[in-house]
Structures are given as C-alpha cells and as structure tokens.
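My structure is below; once you've seen it, I'll send some questions.
One protein chain omitted, others in place.
Presenting chain A:
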Amino acid sequence: MGWRLTLRPYVLIVPALLLTCGILYPFGLGLYYTLFDFSASKPQPDMVGFENYRAVFTQKAFWNSAWVTVLYAVGAALTESVLGVAVALLLHRATLIGRILEKILILPLMIAPVIAAIIWKLMLQPSVGVVNYLLRPFGLGGVQWTDTPTGALLSSIAVDVWVYTPFVAILALAGLRSLPTSPFEAAAVDGAGWWYTFRRLTLPMLWPYVLVAVIFRFMDSLKVFDIIYALTEGGPGDSTVVLQIRAYLEAIRFQRYSFGISYTIVLWAVVYLAAMVLVKHLGKIQRKAAEVTT
C-alpha cells in the first residue's frame, strides 16, 4: 500500500514528462544541429561550434530581417490592440446590431491567414482588384499596393490587422463584461463624463485583458510567415523578408539546414525575451487593476 502511495505522484506526472520530452527533443536536436555545418551539400558535417550564430549576426540580411520583423510586430500588435479595444467598447452596448456584428466580426478568425493573404492579394491587385476599384471615384485608383517597400509592409500589416483585430476585440469584450459595475455606478452618480470614466476606470481595469491580447499578438507577429509570404514573398527586394521567411529560405529553399535553424533559434530567443518582459509587466498591471477595483 505504502509503495503505491509513494509511486502515485510519479505516475501522474508521466504524461507531462512525455509531453516535455516531446517538446524538448526536437528543440534540443535543433540546437545541436546549429553547432554543425550541415547542408545538402554537406550531409556529413563538421562541428563548427557557434560559427553559424556568428555568421547570422554578421550578415547584413539578418539585421534587415530583424528590423522588418520588429516593425511588423510592433505595427500589427499596436494597431490590433487599439482597434480591438475600440471595437469592444462599441460592442459592449448589448444592442441587437451589436450582437449581430459580434458574430460577423469573428469571421476573419475562421479563415486561415494564408487564405486571407491570398484573398487580399487579389483585392489589392492594382488593375482588377476591388480596393482600387472602390478608390477610383476618389482619384486613387492606381495605387500599386505591394510594389513599394513601404506599401508592401503596410499592406502585410493591414492583412494581419484584418485577421486578428477580432481576436483582440473578443478578449477585450470578455474583459469589459467581467468588470464590476459598482465603480461605474458610483462614477455616474458623481457625474463623471464618458472620457473621464474610460480613462480612470475602464482602461485601468481592462488593461490586464488587453495586455494578454498584446502578448499573444506581439509574439505571434514576431513569428509571422504565412501572411507575408503569400502576399509579397518577402519582396519587393528584401523589404518584407522577416526572420521566419529568411529561416525558411535558408533551411528549405537553399538547403543550408544548420544556418536556417540558427535563424529560428535566434528568433526563439527574441520571442522568449519579449514574452518574459511582457508577462512581468502583466503582473504589475494586474496588481494596479486590482487596486482600482477595490
């Protein structure tokens, strides 16, 4: 009987242990591969230590990709957060139209991002796309959306915003609906205006929810591949080659496996650090929100 009780906790952690191994095994193997000069032209490679990382960091293309990735992630996460909260505030009033809009709003989330990018690619096509067709009466019918570096980056961010703003809106809406009503009633009795109530009550209490959405979106945007690849393939030039696309090109297209994996490990480190900072910040925000509520 005694040994069964002793053993039970260990048996219970077996699934978690297997899952952990399932995660760590490919990750560890990937890390290990980065220490070699492993490519299609060198299937029996030499150990090169940290040479791949040195090569990554000394490559001009890496810094370009890192900059594009950060621009994309900040641009997309920021826009989605602002728009998502705004939409949530509008939908918070439980009217019939609001409930209908809620259902419609969720549609982009049901479309695979790569499909969304292809749909937008057709819509942004300068001569036959519907976007230029709609803009034509305003004298803007000839915009070549993805032909310039800035246009390509902004178009990619716009597609990301189209797909993921509903995600932020839904999280923010859930947050809004879970807020206590008494502080708002007290503010109304005191004659506080909408803006004052929003700034001093709604936003501080809603912050933890918004920050969760920001963390998810920022981390996901740092890892973006599908939307950009389907829309621009990384062009024009190298203007939208984010780190994931660079890693894919190196590892799969050009078959420099170790070098490509090194890119992904660097990206993992960046995402990990960003997540750590944001999660730490989330704790502080949650404490502040609790103070406002009480």
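By definition in this document, a residue touches a chain if its C-beta (ideal position, glycine included) is under 8 Å from a C-beta of that chain, and two chains touch if they have at least 3 such contacts; residues count from 1.
Rule of thumb we're sticking to: contacts and distances are computed from a predicted model.
From the set "Molybdopterin-dependent oxidoreductase", "Methionine biosynthesis protein MetW", "Erythritol/threitol ABC transporter substrate-binding protein" or "Putative ArsR family transcriptional regulator", the protein name that UniProt assigns to the chain left out of the figure is "Erythritol/threitol ABC transporter substrate-binding protein".
Considering the whole complex, the residue from A:Pro149, A:Pro183 or A:Pro204 that touches the absent chain is A:Pro149.
From the options A:Thr202, A:Thr232 or A:Thr264, the residue with contact to the unseen chain in the full assembly is A:Thr232.
Contact between chain A and the absent chain runs through residues 6, 10, 17, 20-21, 24-25, 28-29, 32-33, 36, 38, 40-41, 43-45, 61, 121, 124-128, 142, 144-149, 152, 232-238, 249, 252-255, 257.
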